[in-house]
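Of the protein chains in this complex, one is absent; all others appear in place.
Order as written gives the chain letters A, B and C; numbering starts at 1 within each chain.
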Amino acid sequence: MKPLPRNPEPILTLCTALLLAAALYAVFLHAPAERVMGLVQKIFYFHLSCALAAFLSFTTACAAGVAYLVSRNLKWDILGAAAVEIGLVFTTLVLATGMLWGRPVWNAWWTWDPRLTTSLILWFIFASYFILRSAVEQRQRRATYCAVMAIVGFVDVPIVFLSARLWRSIHPVVIKADSINMAPAMVTALLASLAAFTALWVLLLQRRVRTLALAERILTMEHRLDREPALSTERK
Amino acid sequence: MHSTYFLLTAYLVIWAGIFAYLLATGRQQRRLAQRLEILEQRISETEARP
Amino acid sequence: MRIAWLVIRKDLAAELRSPQAMVSMLFFGFLLLVILNVAVPAGARVAPETGAGILWVAVTFAAVLGLARTFDREKQNRCLEGLLLSPLSPEALFGAKMAVNCIFMGISQVAILPIFFILYGDGFLHAPVMLALVLLLANTGFSATGTLFAAITAGANRNEALLPMLFFPLVMPLIAMAVKVTSMIFAGAGPAEYGSWLQVMAAFALIFTGLGFLFTGRIIRD
Partner (left out) sequence: MAAADHLEIAGLCKDYEGCRALCNVSLRLEQGDFLALLGPNGAGKSTLLRIIATLVLPDRGSVRVRGADLAEDPERFRRRLGFISHHGLFYDHMSAQENLVFSAALYGVADPPARAEELLRRVGLHHQRHRRAATFSRGMRQRLSIARALVNDPDLLLLDEPFTGLDRQAASLLGEQLLLLKERQRTIIMVTHDMERGLAMASRVGILARGRLVFLEQRQRIDPATFGELYHAATSGGRVS
């Protein structure tokens, strides 16, 4: 059995912490308040960063799904599961912060804006990934099903977006209009938070992969101990 | 001024969310460490026997 | 092709002999139409959007009941294994099952639609051919996605409840588009207004049929 790779967590944690601190500084002290929306515009930096992390997660999950189907190596399944899990957390945060932004700016908690709709359906699709995961016992079968689910879910996203766009085509594309005439300090703040959340994402992902891989190894060894008559001991 | 509350809540939600997630995963990690310990004990017991 | 046709014929013959899937689909579809009538105030006319929504709730929930039964008959005596041991390719199996599901949905809708117009007013009856086209596109998309996930849930433990949970999030855009187009048809709009929607629906059906063909082999063999 291979030893697990050396733990890169301390360095990564440090980097993430520094980046997050820098991002917070840039967002709250460096970047100016937006004229129309006021202070609440500052939600946007971390909101978009969460969205980026979610997007990274689901792309990773899809790629891991393809890799598993090709190689039939369970490590890709573990990567996929970790990515979807983290993606789900960040999508939840995106939805929550989006609502908290929408209430003061659009005067509504929820609108069926394409982005919102897409995020919500994305959340549903990948939440069902975990329902599927818990419903399949056999290890390789579970990995195959989940890989297919991740790929199919990922393919579904652009269609969801397209249909949501057609659905409510009147809605202005708020975020894009903003980012074009953003003050340079705002761009700095945005880039800082994007970098910080990417680091956070990497940190979380490798942490989850390690945990899930460990869980897998423990489970295998327990199976093996229970099975091998020559090695079995009485269980209390 | 009212909108500042939303800003604060949003950042609170983000930190609380990430923190809660870390907490949950940390708990899982600890449980795994316990299982690993039991496992190692079992293995050393079996190896002690001929 | 020939071999897929054999499986289609076998399933249709079985359904003809004891129409289990059909009965549950029709019964549930009617039931939903009646239950949703509660939402309509007595004597009031239903808006086209509401009417389209109600129709599609009945249609999709009836469809999912049929989809859940896709592999039911193949499970007795491990007949699915029997098919996999035969020269039938997994792709042909997927194609056959998808076609069967499509046919079942079509038949159930032929029965559900008149009931809908009776209960909710025949003022909606505008362009039957276009409505049929929308139904056909939606059915293709539903049966492609549904057959793929029926294959997955057939190998999972709690499969009755599982299929809708996996199926609905994925087909949500398809349902949304179908409702939109149907409401436009009900309101008397011309094909030029909803043409682009039909294209997206067709694209959905095409993509998921492709994904189904691509993945069924792996799903069934693992």
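In the analysis below, contacts are C-beta pairs under 8 Å (C-beta built on N, C-alpha and C of every residue); 3 or more make two chains touch, one makes a residue touch a chain.
Note that the structure is predicted; figures quoted are calculated from it, not measured.
For the chain that is not shown, the touched chains among those present are A, C, taking the whole complex. Those residues of chain A that touch the chain absent from the view are 72, 138-140, 216, 219-220, 223-224, 227.
In the full complex, chain C touches the hidden chain at residues 3, 6, 10, 14, 17-18, 73, 76-79, 81-89, 221-222.
The rule we apply is simple: only the chains that are shown with their structure count from here on.
Averaged C-alpha coordinates put the centre of chain A at 17 Å from the centre of chain B.
Averaging C-alpha coordinates per chain places the centre of chain B 42 Å away from that of chain C. Note for the complex: chain B touches chain A at residues 2-4, 6-7, 9-11, 13-14, 17-18, 21, 25, 28-29, 32, 35-36, 39, 42-43, 45-46, 49. Contacts from chain A toward chain B in the complex involve residues 37-40, 42-43, 46-47, 50, 89, 92-93, 96-97, 100-101, 103-104, 200, 204, 207-208, 211, 214-215, 218, 221-222, 225, 231-233.
On chain A, the positions that touch chain C within their shared complex are 69, 121, 124-125, 127-128, 131-132, 135-138, 140-141, 144-145, 148-149, 151-153, 155-156, 159-160, 162-164, 166-167.
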